[in-house]
Every structure is written in structure tokens, then in C-alpha cells.
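Here the complex is missing one protein chain, while the rest keep their positions.
Moving on to chain A:
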Amino acid sequence: MTTDNPKGQKGDVLLEMKNITIDGFSDEKWHPIIKGVDLTLKRGEVMGLIGESGAGKSTLGLAAMGFARPGCKITGGSIDFDGHDLINATEDELRALWGTRIAYVAQSAAASFNPAHRLLDQTVESTLDASLQTSDAAQSDARELYASLQLPDPDNIGDRYPHQVSGGQLQRMMTAMAMSSRPDLIIFDEPTTALDVTTQVEVLVAMRDIVERFNTAAIYITHDLAVVAQMADFIKVLRYGEEVEEAETRKMLSAPTEDYTKSLWSVRALEKPENISDDTVLEVKNVDAAYAGTVKVLHDVNIKIARGTTVAVVGESGSGKSTTARVITGLLPPLTGETLFNGEPLPPALKDRSKDQLQRIQMIYQMADTAMNPRQTVAEIIGRPLEFYHGLRGRKKQDRILELLDMIELDQTFYDRLPSELSGGQKQRVCIARALAAEPEVIICDEVTSALDQIVQEGILRLLLRLQKEFNITYLFITHDIAVVQAISDEIVVMYQGGVVEQGPKSVVMSPPYPDYTQLLLSSVPEMDPDWLSNLVDGRE
């Protein structure tokens, strides 16, 4: 089908963006988001575009299609895609290119597939709309793509609806959708950020192979340098809408010239001396749990947590990590088994627990956004537990709030702000202050850094460690990020399919011999080595 779509030679310039400037509208005025970036991509080349959130990576990636999200506008520069001027192109001219010659793979496949249509219909939609192929030919081609992307049951999986397949499968499905029309260029916009490490590996391999096979050029946007190292021929680092540096992948990894680039993997540098203790504060004993009484999600879970330590619970999504947290907090009473706190059994259901018991176990959530009432100020959010647990009012409450703000390294000006006026990291800090306000013994942290980029992540982790030292707080830290585990844990619990695979001190769990699943999990963490993925695939075969 590529016959009527003449492709140039490998090495020809496919996309050339010069001095691009893009403005975004916020706080009632236009701000520059991208400040004069150049980008050149040749046919068959894969470029990695990397930077922390807010660096303008996605905005620049979308601009490569001539598209600006609502609230953004391309204000200057030139974009030349294979002879088409995308800046001055009409909507119809752009539409003729989109989906056929330039395709887009979005970050959240789950949200980016239309829930109302079957996957196969969505996969071939652009191809059919542009009459590139007959319906039958496009569909059988899509099934072949599914097969080469290692999707299960490739002949029938397309008949399913988006909610009927897993996140990792959807992400590969979206790559198949982009590939259906055999485009010249694919923009991958953080395609694996929402996936856990074991799934991420499968998706990365599938995407890399198919891009190579069809000699498609690609822009791969991510905040994870280790991931982009596996995919890209060269890497461009963005910060505050400006280019920091661009270099060939191996060169960038071995010798980044800019300090900023080095800081992008700073979390990996954070390490904590292991602290093992016998003074058990919380114990989960023989817990079985199920949602709605039907599907059992936890089987005989046993976890011991020592006072003043950090126990990391790791495992892929669906392994029961968060469910365990729900059992401990009483949100989900277990079918059998119990939770002991300082040796005393806690009532299984939240509503039966005393104020005193509630106060001692606090929780911090992954999405700081949705965990705060958007109409309450920071002072109200932090003040609520002060009033509820400690009966503080008026002057005393205000003083304590300021003290807590100081502890989380935010100044007094934050007192009256609303959550919408805070950055992602600041929001998570406020959530930490709210948990601290109760003066708990144990804080359950449920993927608290997963939504944050590396540098902000590091700040939050340092804060948590400092607070632990000062107040002897115990953390149960749920995460799927092994780098985070390395950074902060004393003990590690590995979970898989609702059961505990192993529990032990970090030094023991993180060194061989590993149980099979731990081995798989650890080996799936991308490393700062461009050959890591290839070696891993070779090793597993």
C-alpha cells in the first residue's frame, strides 16, 4: 500500500522546524511556552524529546503536526514536512496529512480510544477515511499489525471495546492504529508513562521493532531518559521551552554536557542507609480480601512493618498493592485475617475505629489533585485534621499551620492559596502536611511520586526522608518504580497477583538470588544504557 505514497530515501530530511515559538494562554494572558526551538528529523530516524513536565515537550511534538491544543498558538517559525508548509496550511490540508502521513500516539491510550467503538474500526479509521485501502485489506493488515505487536489473539482482539483490554494492550493497539496507514512520521507522546515497568518493556520492544521494520521516522516524547535511550537515535533535551542540548544517544548518556541533563536522573543518585528494627508497629496477618465479595484480590497477605522504617511495596498494577493499603486503613474490610497496630487488632471497618486509631494511620495519595477539595485553601486543608484530631482553633491552629508549612518547605504566602494555584510538587507537599497534621505513627504513601517528574520526585522523597528522621514516622510506601524503592526503602515487599512473593531488607531483596517474579520486575527497570532493551530481549529469549 506504500506504492502510491512515494517515500524518499532514508537520510532525506523529512521534517524541519525552525525557530518555533508557541504561546499558551493562562492567568488571563499569553505566555511563551516554546521560545525558538529548531528541530530537524530525517526519514527513518527516531528522535527522543525529553524534559520535565512543563518543559513544552508535548506542545513541541504536537506542533510538528502543525497542531496546537486549545489555549496554545504557534506564533512564529516555520515547519516544513516533506514539502508541506504546516504553519500556513489550511485545516483541510492538515487533515489530509494527519492520520495518513503523520500519526500520533497519545499518552493515555485508555482515554484516547473512543469508548463507543470497536478497536478494529478505530484502528483502520484513518486508512479508510482517506480511501488508502479497501475495508477488508485494511482490516487484515490491522490483524497482522496486532500480531507483530505481540497482542494476544490478534484475529479477534480488534472486535473488543477499549474497556475490554488492558492498558498495555491498548498502548500497543494505538501504535497499530498509528501504523495502519504506514505514515512517514509518528509522534509518540509519553506512550509508556502510565504503564508499570513489566508492561512498559513489552510495549517498548513492540514499538521499537515496528518503527524499525517500516522505516518510520518518530519523535519520542518522555521524561524518562532511560526509556528514551532505548528508542532514540538522538536526544534533544528541553527546559522552559528552550533547547538545553541535543546529541546522539550514546554520547548524551556517556557525557551529558549540561548540568541540567545530569540532574534528570538525580533520583537514581539518592540512597538511604538501611535501617532494620524489630519493633513492629503495624502487622498485616493472613489477610484475604475481595471487592464486592466476588473477585478475590488478596490471598493470605502477611506484612510486618517496623517503627521508624520505610517498607516499600512493589509490584505491577493489579498486584494488590493499593488493596492492601485499603485493608490497613479500613476502607476495605478483609474477608479473613486482621491488622495489628502496636500489637492490638484494629477493627476491620473504618467506621468502627476510634478517633485515636484513625489519627495514628494517615494516607497520602497518588493524585494530589483529586485528593484535595479544589475550593478549600491550603490553610483549610491542613487545618481540618488539626481541628478534628487535636481540637486546635483560632490562633493556635494558625500557628500550627504555619509551622507545618515550614516543615514541608513552603513559605507563609501559601497559607491562603487554592490547590489550583499550586504546582504538582507543591500540591503533594500540602497533602504531606495534611497527613503530618494528625501526628500519625504510620503514613501510607500510595504511589505519591508517580505523577511527578524526576526532579520534583527527588524533592518530595528527600522531604519524606527528613520528616521520618525528625519525627520517627513509619512509611508504607506503595510504588511500581524501582528507582524510588532504591532511594528510600529499608525493607521491600514484592507483591504479585494478590500475594506476597517475598519480604526482606532492601539489601537482601535487591541482590541475587531472586525469586522468578522479583527477577522479572528488577530486570524490567530501564537502565541508562542504549543496549539495555536489546540485551534484555536477547537474554529472555
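Here is the rule we go by: a residue touches a chain if its C-beta (ideal position, glycine included) is under 8 Å from a C-beta of that chain, and two chains touch if they have at least 3 such contacts; residues count from 1.
In the analysis below, contacts and distances are computed from a predicted model.
> Among "PmbA protein", "ABC transporter permease", "Gluconate 2-dehydrogenase subunit 3 family protein" or "Azaleucine resistance protein AzlC", go ahead and choose the protein name stored in UniProt for the chain not displayed.
"ABC transporter permease"
> In the complete assembly, which of A:13, A:87 or A:130 touches the absent chain?
In the complete complex, the chain left out is touched by residue A:130.
> Just name the one of A:98, A:146, A:365 or A:475 that touches the chain not displayed here.
A:98
> Out of A:117, A:213 or A:296, which is the one that touches the chain we can't see?
Selected residue, touching the omitted chain: A:117.
> Considering the entire assembly, which residues of chain A contact the chain that has been omitted?
62, 65, 67, 69-70, 95-100, 103-104, 106, 108, 111-117, 125-126, 129-130, 160-161, 163-164, 177
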